[in-house]
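The structure appears right after this line, and notes come after that.
Complex shown without one protein chain; remaining protein chains in place.
Chain lettering (A, B and C) follows the sequence in which the chains are written, and residue indices restart at 1 in each chain.
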Amino acid sequence: MKKRVPLVITFVTGFIVIISFFIPHRPFGPLETDTLIWYSIILGFTLLIGVDSLVRLHVRQMRRRKEGWWYSIVFFTGFFYCLVIGIISIMRTPNPFQPGTIFFYGYKTILIPLQSTMFALLAFFVASASYRAFRARTLEATLLLIAAVIVMIGRVPAGYKLWTRLPGIANWVFNVLQMGAMRGIMIGVALGAVAMSLRLILGIERTYLS
Amino acid sequence: MILLLALAFSISAKDTPDDGGGSITVNVYNIPEGTARIELSRLEKGDMLYKEAGLIPIFKGECDDASVVDGIGYLYRGKAIAKDTFYIAEMEGFVTSSPQWFNKSRITVLIFLILFGSVVLTYIQLAKKNPEGLFIRKLPALDAIDEAVGRSTEMGKPVLFVPGLEGITDAGTLASLTILEMVGKKVAEYGSRVIHPNFDPIVMTTAQETLKTAFAEAGRPDAFNKDDVFYLTYEQFGFAAGVDGIMLRERPGAIFLQGYFYAESLILAETGYSIGAIQIAGTNATTQLPFFVAACDYVLLGEEMFAASAYISREPRLLGSIKGSDLAKVVLLFMIGAGVIFGTIAGIAKQGGNPTYMQIFNKMLEFLAKGAK
Amino acid sequence: MIEEKRNFWDWINSIDRGIIYLIIGIVIILPILLGLKEEVQISPSVRSAYEMIESLDSNDVIIISIDYDPASMPELQPMLKAILRHAFEKDVKVIMMVFWPLGLPIGTEGLEEVAKEYGKVYGEDYVNLGYRPGDRAVMIDMGKEIRNFFRTDVNDILLDSHTMMRNVHNYNDIALIVGLEAGRFGEFWVQYVGSRYNQRIVLGVTGVMAAETYPYLQSGQIEGLIGGLKGAAEYETLIEKPGFGLTGMAAQSWAHIAIVMFIIIGNIGYFMTRRK
Partner (left out) sequence: MFETISVWIAGGLTLCIFSFLYGDNPVYKFAEHLYVGFSAAYWLIYVWHFTIKQMVINPIAAREPGSLMLIIPLFFGFLMLSRWFPERYSWISRWSIAFTVGIGAGLVTIGQIQGLLLPQLKATILPLATGNWHTNINNFLIVIGTVATLTYFYFSRREGSAVSKFSRVGIIFIMIAFGSSFGYTVMARVSLLIGRMIFLFGNWFHIVKPL
């Protein structure tokens, strides 16, 4: 019951998706449509698993007065602020995500600056990392370095000013040299992914149930 | 005059091929210049009047009428409406729709699926019978594990193992756990310590179990400290900052970055590089590999990670998949080789005035995968 | 003297990261403050994306998929606006949908802003479907009937009550899909819609995703590719409506030059210290 049923469910659902790809005839075609809708509904809840563990984590930290527990208060401030403005917007409008609602303002004031600045930090880190790590230590590292520099310069207007053919060369590196290798890597990864999926469907791979 | 007649606005319809029924595909040809829209109407067998059946998009001159009932005959009429005039196209015979039992256009996918699936399954069976009999290349990064752990112990420094940011269902995380087992054994043998910060709670519990087994197998179950495998945070950059802090405080001699990483990869790899640790990275996140290659001493590139975990664990399911993929690669390589040679010959023949081979070549490619429109 | 020299090369070999951060900050801020302008050269992949949309007729319907969130906004939002301007200019009708949970509000904002510029009417010229979980599942089912997943638009209004949606049922009625991608969903559009339903696709991707997308361009699985902020700037140039992409190009240029300089300096330091 605990292990057999999930294995059967995985097999049946995986099988439905594959078989209905080849057999459009009833019952498979409509069955696929409904299964995918169910999948989407269930998947919506996976978002909640993360929320659930976060809330639990911070409740625990506040209870135990663990070091830095006041950050948990900040967490809940953000959490309840968003929840309250969200609920108000839901009650007022059919679509809380529409520009103009207070929920949208909350998003614009808090979420956009925080999330986008976190990623903007990477510009500094990538500069420092390229300086520190890009040393022509081996043949491989040298190739990596040269390709990176060509693309970096060739992809901005400065490259054109430096040498009018540089953008063309950068495009060529990308479209021809890079493309072939990337394709090879992608084909390898795809074969691995198909093998893994077949293992999952056939119940050979069961780590996710442990 | 004949040319003009041949270009007259016309319509045809047929049962939509390879579908589950209830649909007829209507085509219009020679859409008159200046047409703004094409209205479609249909006459059911036995009825007297045409009824509205939607619009035909001009950009492709084709539409599927999915509101029909299987087995009933229909006649279609297209009305191309231009600025101040219109053109009508009508059909001669009735068409009916029906469902099909097999989608013929997808036969290549089925062939590939059956062949590849049976190869993988056969290899898994073979590996079950004789796991040592299947050869997989040893990767240099695996030898380096021993060296890195050893040197780290000599310097009296701990080992840091970061499992990536994905959950337990990710293939990279699974491979990471196998590699952790090997690292754990080495660490136990040398009497060193392994620090394992986590992003995902489930991965944390699994990693604890894995390390516990590894220490026990190395004969030192008491040396394992459960608190060295701990949960850090659920936020990407918070995690990166936390691991950074550990690196700077604990100064590990060897760092393993194994699993699925996102943008934080470069922060981790660079800090590790700056404290002078031996870094052995591995990830199935292709976009992050460049950073690891630049900043780490050894890198398991994508699939190499899976091969490494199969090599270490000798698990039939992993070995079988790697061998199956290898055989598939050989087949693909032969197909590419043969195809390129034939295509080149066809190209030379075409330049010499004989296009037949090129047509065969293009037909073969079309069979492999339907081209985009 | 010799002692001093070695110190210099050692310093070159390990410049403090604070200095690097400072210089990167300066080379990005200065061009912005000075309002420097740059012209961009059009790359073939962006041109083919442009030509694809240029070839559409008025009243054709396209889908624009917002598969990014604020983290990649500076790269993809300019693309969204440029493509919307191009489409609305040609009276092409637009369906917007979202697969990244945090992307809906910024997508909606961009759509409403450009629609207002062109006096477009909601429901007649554009529709916003909103978000659904299950990316690939949604893509596949939409090939049979969009209403399988989207009975209503984001505002809970039935799709059939929008005039532009009345004859739009599945990909057969969609002239083109434009995916704006910060992650793997572009690949999903290609694999589950492009291959399965023979649908034409143009992708606009972040710089990070560009490398993985080129194989699909060469194989003809996508019609065009707009890569990163530079791609957005190229598109803005093509439609002759300069926006954020072009504004950022000067700073982009200088930052790249600075980073390449650092790489060169680092390598000089590396060779000088290693020689001894």
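Assume a residue touches a chain if its C-beta (ideal position, glycine included) is under 8 Å from a C-beta of that chain, and two chains touch if they have at least 3 such contacts.
What you see is a predicted model; the values in this text were computed from it and never measured.
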{"item": "Partner chains on view for the chain not depicted", "value": "A, B, C"}
{"item": "Which of B:Leu55, B:Ala82, B:Ile275 or B:Val293 contacts the chain that the document leaves out", "value": "B:Val293"}
{"item": "Hidden partner chain, touching residue among B:Ala8, B:Ala36, B:Ile88 or B:Leu365", "value": "B:Leu365"}
{"item": "Chain C residues that touch the omitted chain in the full complex", "value": "21, 24, 28-29, 32-33, 35, 71-75, 101-102, 130-133, 136-137, 140, 149, 151-152, 156, 187-188, 190-192, 194-196, 206-208, 210-211, 215, 218-221, 227-230, 244, 247-248, 251-252, 255-256, 259"}
{"item": "Footprint left on chain B by the chain that the document does not show", "value": "106, 108-109, 112-113, 116, 135-137, 169, 234-235, 237-238, 241, 244-245, 287, 289-291, 293-294, 301-304, 307, 322-323, 326, 329-330, 332-333, 335-337, 339-340, 343-348, 351, 361, 365, 368-369"}
{"item": "For chain A, residues in touch with the removed chain", "value": "1-2, 5-7, 9-18, 21, 34-52, 54-56, 68, 71-72, 74-83, 86-87, 90, 95-97, 103, 105-127, 130, 140-141, 143-152, 155-156, 170, 172-188, 190-191, 193-194, 196-198, 200-201, 208-209"}
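Definition applied: only the chains that are shown with their structure count from here on.
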{"item": "Centroid comparison with chain B (C-alpha atoms), farthest chain", "value": "C"}
{"item": "Where chain B and chain C are represented by their mean Cα positions, the distance between them in whole Å", "value": "22"}
{"item": "Separation of chain A from chain B, taking each centre as the mean of its C-alpha atoms, in whole Å", "value": "14"}
{"item": "Per-residue multi-chain contacts in chain C, two or more chains", "value": "211-212"}
{"item": "Chain B residues counted as touching two or more neighbouring chains", "value": "263, 286"}
{"item": "Residue numbers on chain A that touch chain B, as the complex places them", "value": "18, 21-26, 28-30, 50, 53-54, 57, 118-119, 121-122, 125-126, 128-130, 132-134, 140-141, 144, 148, 182, 185-189, 191-196, 198-199, 202, 204-205, 207-208, 210"}
{"item": "Chain C contact footprint on chain A (complex, rising order)", "value": "29, 32-33, 36-37, 39-41, 43-44, 46-47, 94-95, 97-99, 104, 107-108, 111-112, 115-116, 118-119, 123-124, 126-128, 130-132, 134-137, 145, 148-149, 152-153, 155-158, 160, 167, 171, 174-175, 178-179, 182-183, 186"}
{"item": "Residues of chain C touching chain B in the complex", "value": "56-57, 59-61, 145, 167, 169-170, 172-173, 175, 194-195, 198, 200, 208-209, 211-212, 220-221, 223"}
